[in-house]
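One protein chain omitted, others in place.
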Amino acid sequence: MTKSRMEAFSDGVLAIIITIMVLELHVPEGHGWSELGALWPKVAAYVISFVYVGIYWNNHHHLMHTVRRVTGGILWANLHLLFWLSLFPFVSGWAGESHFAREPMTAYGVVALMAALAYTILVRTIIGAGEQNHLLADAIGTDAKGNFSLVAYVVAIMAPLLGAWGVWASGVALVAVALVWLIPDRRIERVLDATPHP
Amino acid sequence: MTKSRMEAFSDGVLAIIITIMVLELHVPEGHGWSELGALWPKVAAYVISFVYVGIYWNNHHHLMHTVRRVTGGILWANLHLLFWLSLFPFVSGWAGESHFAREPMTAYGVVALMAALAYTILVRTIIGAGEQNHLLADAIGTDAKGNFSLVAYVVAIMAPLLGAWGVWASGVALVAVALVWLIPDRRIERVLDATPHP
Amino acid sequence: MTKSRMEAFSDGVLAIIITIMVLELHVPEGHGWSELGALWPKVAAYVISFVYVGIYWNNHHHLMHTVRRVTGGILWANLHLLFWLSLFPFVSGWAGESHFAREPMTAYGVVALMAALAYTILVRTIIGAGEQNHLLADAIGTDAKGNFSLVAYVVAIMAPLLGAWGVWASGVALVAVALVWLIPDRRIERVLDATPHP
Partner (left out) sequence: MTKSRMEAFSDGVLAIIITIMVLELHVPEGHGWSELGALWPKVAAYVISFVYVGIYWNNHHHLMHTVRRVTGGILWANLHLLFWLSLFPFVSGWAGESHFAREPMTAYGVVALMAALAYTILVRTIIGAGEQNHLLADAIGTDAKGNFSLVAYVVAIMAPLLGAWGVWASGVALVAVALVWLIPDRRIERVLDATPHP
């Protein structure tokens, strides 16, 4: 009961985050192709942010599978994650609006990093509360993807501070994280598949 | 479990898409009938887009009936569909704002076509994963409606590029697709009705 | 299954409608009491519209109780109702923005009337599909409230067309409908209470 309601609330927040980002695509004044083309940075930022939030929804969904009971600590760790994810529309809009200037790229990297840390805190809170089932421990295993992401986020944050070229490094790092996680749940899914369930 | 959560998330996203479109109907500055009347292109675009998203929700709802288990591939095929549907408020607002100019009409047709392709990909992914039950195969049958829609979308996209008259052809094609699909689920529903269910 | 998903989608749309209306309360430029006080027409319009949507949610909730199975016709009758309800933020914002001018009041009355008709169509569609259980027939009974509302809506629509005083008559009529329906479900609730249910 508790668990399904936390899922429903998280689904609602994530659904709204992923959808209101499109509101940053303001309808252009004119109606030519050039006006549409001028929106490309916002469209690109929207696509990558859509994928990011989609990855989080996907992982959240799998993570919740492993939880038996929701404690107060888990509820707040979950709200903390949703807080950082709720800033994606802002940094995404800023990055697009500024045509991927240096400061917005660093800001995007910071929000992406904080969301990743919040996700890690959520996982640890679940384990700390002893409410995970054996699937979670089996499923996490070596965290090669997590370590790669951490390095990539640091690149995404720092590189733009070093020079104009850093914006490109930052963008590549952020896209690489998205690509690496695009099929993020294979590990948990494989364990789930191997486990008989009703 | 998994399936009901994917449905809940999709419902949330579709509910938000269908509702934020109304935000493009900005409250007019004045309060006369002429100010309200000047909104007619936006109202018309809103009505047709509302019907489009309603059709997708309706079909999605029936499609999910036939799915037994949700895989990672199905989750991403579903997110891909939601991505294209999330662009409806933008192209709808642009088409209305520009009084149905040629470029926005083509853009609307492109988004409508991409959403249709994403829906097809979702159906194929479900079948490819072997997670559909027999209802889906029974229910799809000959895809006359799908073929008609494909032709109509091509008309909707190409006609405005050929001349000012093309805007009207585009609009007629898009409305025709909506009308054809307005009762889109009869085929699946008939099979469901013929199947005893608890 | 079908029914619970239609409820979830309707809940989502109604939750968004009721919440985005608050976006019409734009944060004032200044920070004095006079700037806040100047918002009173928007606040008043928000309160009455919140109550209207709340009444519809409440009634919808009770109506769905009586439905056994959802057909395609019921789905579309439901979407039709949601369409008219989705226009409340627009007419509410317009009425408030214009300090309850004559044309916006008539427009508000038209939307309120169309929503009421859409609700009636939904009820008739459920009965026509033979999918209601006996509770609905028992519960509707004489429709004194419905007839009162119809007269009030006609007053709300016509009075502002006749003169400036009509705006007040329109407002009184709309508030009266809200008050009459504020406890709208007693009839169905009484029948439900009298019926043993698991």
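General observations
Per-chain numbering from 1; labels A, B and C assigned in written order.
Definition applied: a residue touches a chain if its C-beta (ideal position, glycine included) is under 8 Å from a C-beta of that chain, and two chains touch if they have at least 3 such contacts.
Every value quoted in this text rests on a predicted model; they were computed, and no experiment measured them.
Residue-level contact of chain A with the missing chain is found at 1-2, 5-6, 8-9, 12-13, 15-17, 20, 23-24, 71-72, 75-76, 79, 82-83, 86-87, 89-90, 93-94, 97-98, 101-104, 107.
Within chain C, the residues in touch with the undisplayed chain are 7-8, 11-12, 14-16, 18-20, 22-23, 25, 27-28, 30-33, 36, 47, 50, 54, 57-58, 61, 65, 182-183, 185-186, 189.
To be clear about the criterion, only the chains that are shown with their structure count from here on.
Among the other chains, C has the CA centre that is most remote from the centre of chain A. In the Cα superposition of chain B onto chain C, the rotation angle, rounded to steps of 5, is 90 degrees. Chain centres here are Cα averages; for chain B and chain C they lie 26 Å apart.
Taking each chain's centre as the average of its CA atoms, chain A and chain C sit 37 Å apart. Residues of chain A in contact with at least two other chains: 12.
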